[in-house]
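Written below as structure tokens is the structure these notes are about.
Of the protein chains in this complex, all but one are displayed in their positions.
By written order: A and B. Residues from 1 in each chain.
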Amino acid sequence: MKEEYPLVEAKKLKKYFRETSLLGKVIKTTKAVDDVSFSIGRREKFCIVGESGSGKTTLARILAGLLDYDEGELFLDGERYKDLLEKDRKGFRRKVQIIFQDPYSSINPRKSVREFLERPLKLHGISFSRSDLLNILESVGLSPAEEIMNRMPWELSGGQRQRLFIARAISLNPELLIADEPVSMLDVTVRAQILSLMNRLYEDRGMSIVLISHDMLTVNVFCDRVAVMYLGKFVEIGKARDVYSSPIHPYSELLVKSTLKPDPGIRGKVDLPEKEELGSIPAVGCRFQPRCIYSVQRCALEEPILREVSQGRSVACHVKGVSRS
Amino acid sequence: MKKFVTFVFKRLLAAILVIVAVALISFFVINLAPGNPAVMLAGEAASPEYIKEIEKAYGFDKPIEERLFIYLHHLFLGDWGYSTYYQAPVLKAILQRLPATLLLMLTALAIAIALGIYLGAVTSSRAFSKFDALVNYVSLTFYSFPAYWLALMLILIFSLYIPAFPTGGMMDIGIEGAVQKVLNVIWHMVLPVTTLSLIFMASYLRLTRQVMIDVLSSNFIFTAIAKGLPKKRIIFKHALRNALIPVIAMAGTQFGQVIAGAVLTETIFSWPGMGSLLIQAVTYRDYPLVIGIFIMTAIVTSLSNFVADVLMARVDPRIKAKLIG
Partner (left out) sequence: MSDPILRIENLSLSYLVGDTKFRALKSVSMSVPRGSVVALVGESGSGKTTLIRSIMRVLPKQAVIEEGKIYFEGKDLLSLNEEDMLKIRGKKISMVFQDPISHLNPVMSVKEQLIESIELHRGLKGKEAENEALRLLSLMRLKDPQRVLNLFPHQLSGGMAQRVLIAMALASNPSLLIADEPTSALDPTVQIRILSLLKEIHENENLTILLITHDLSVVAYIADFVYVIYGGRIMEYGDVHRIFGRPLHPYTKDLLLSLSGRSFSEPKKSGTLLEDACPFAPRCPQAIEACFKQFPKYVNLNGGVVACHSVNVGRDDT
């Protein structure tokens, strides 16, 4: 019935972190999320890719309702996040779930796997049976479920724990699952297994997934659409396949070219499109300009805005992707 | 350098604020206590003329704001009231006793800290060995002795059974020559310093050991090992510098308290310091003196915390960045 709205819509979202002195003077402002607009459709796998300091984790936390935003608006099913969280926090939590990077932390070591799984269900007053729990464990590939259920979390491996977190997140049947670097601390084979698990859950349950990652290869493998984030801004949005195969924004290009290819035949000197001389973040103009090899005078003066360059593809650059029509 | 000067200035300002706050408290204690504050300041045995004189000097006939100002002004000028018991100005009585306490306390603390850090570092590198256990038991045993009991035992053993050291006092009468005087004082200091050091040491030892165990498992210690550094250098150079921060912080807060704190030890050894002064002040209800000691303690505490901050900033560049910028 709410199909007329996208699942998530963000309009000019902002989140600044201010470091203040003891007297309340602002010493440093970090623009973690700075004027970001996007929407996530139903049954969509949306990725946000960026390096450390890009603000992607802050954005993930805002999307999960764990962090308030300063300015702009954020909607879930057409309703304001702020209203939803105020009115019905529990209802919101049922719809939006998040899993984190580090499956080793944030588990109460004294609770068994069973208690860990039961907690959100009880909290939301959902009735469940023992076999429901077993089914959830089986569905995330934790088997033998019977045995795992009675174990303690620290007896599980990193991959198993991430599966357990996923199990708990999906037990509430969320509409949106946010995964903040869910595989970056895991071994490669386990990474692949977790990603294919998430893919299977996506197909079986029809939820939307937001994957936060620093790795273009993962993005390309997993996502439908990707937003490339740099210092709080989206610099490019498009189909993951397109952005990976032909990035338009110079930063996207840099990220793609930095991605190591598993082929010893093509190694050699890298030719990265990047100025190695890193300046500080400019107060005006394009944030990527100090690293950009394509920059022109205008880049230092005026901040480019995200513009659609073709159907479903937007780029924020004065030089690249300026529509040729 | 300029930043350091501002830092020192700010900290001194903060210390002065604390002292003023303490002075205010003492002012209100005097003024809000039932009875005539002039009597309180002059002492109960003072003559009516003298009380009149005090009333006039402190302006007890004037409104409270004005009195406060006059009081602070007096404090600032060094007029801290008149000790009835000593029949001398409070500040003079305190300053007469302060050096003896400082000598005793600084020596005891210095020995306790140095030994505590050294033993803490050594035991941490052999954590859970027999040596470690032994040092821990012994230091805890001393820690759990009441000071007066330990002092009495030391007197019993080293002054009475084996008459090696004097039972009390600071210097014998009739000692001539500077060198002889110094040696005589040191001889008198042995037992009280031993008492206090043994008790203080345990906390420094345990703190250092605990922090060192954490530090020794850090990644950068593995780097130091892989660099090929000898074990001693790893423990005393790489690890200990990291473990010193909490030790300095603890010493900073402890120092202020011990100024008036070693009451029992000083009394037992008839050490002519602040501790025995405080006992006398309380015994003879010498309020001006009690309040004077209170203010002096606040001053020393603020100053020692300031010194601890400077030292921490010197040891740890991260604290320096935070404190000084």
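Keep this in mind: a contact is a pair of C-beta atoms (placed from the backbone, for glycine too) under 8 Å apart; a residue touches a chain by one contact, two chains touch by 3 or more.
The structure displayed is predicted, hence computed values, not measured ones.
A.B. asks: Check each of B:Leu75, B:Val211 or B:Ala224 against the chain that is not shown and name the one that touches it.
C.D. replies: In the full complex, the listed residue that touches the missing chain is B:Ala224.
A.B. asks: Of the residues A:Asp77, A:Asp215 or A:Glu236, I need the one that contacts the missing chain.
C.D. replies: Of the candidates A:Asp77, A:Asp215 or A:Glu236, A:Asp215 is in touch with the missing chain.
A.B. asks: Could I get the residues of chain A that touch the absent chain, sorted low to high?
C.D. replies: Chain A touches the missing chain through residues 51-52, 141, 155, 157-160, 163, 187-193, 195-196, 214-218, 221-222, 254-255, 258-265, 267, 269-270, 272, 274, 276-277.
A.B. asks: Which parts of chain B face the unshown chain closely enough to count as touching?
C.D. replies: Listed in rising order, the touching residues are 218-220, 222-230, 238, 241-242, 315-318, 321.
Rule of thumb we're sticking to: only the chains that are shown with their structure count from here on.
A.B. asks: For chain A and chain B, what's the span in angstrom between their mean Cα positions?
C.D. replies: Once rounded, the distance between the two centres reads 54 Å.
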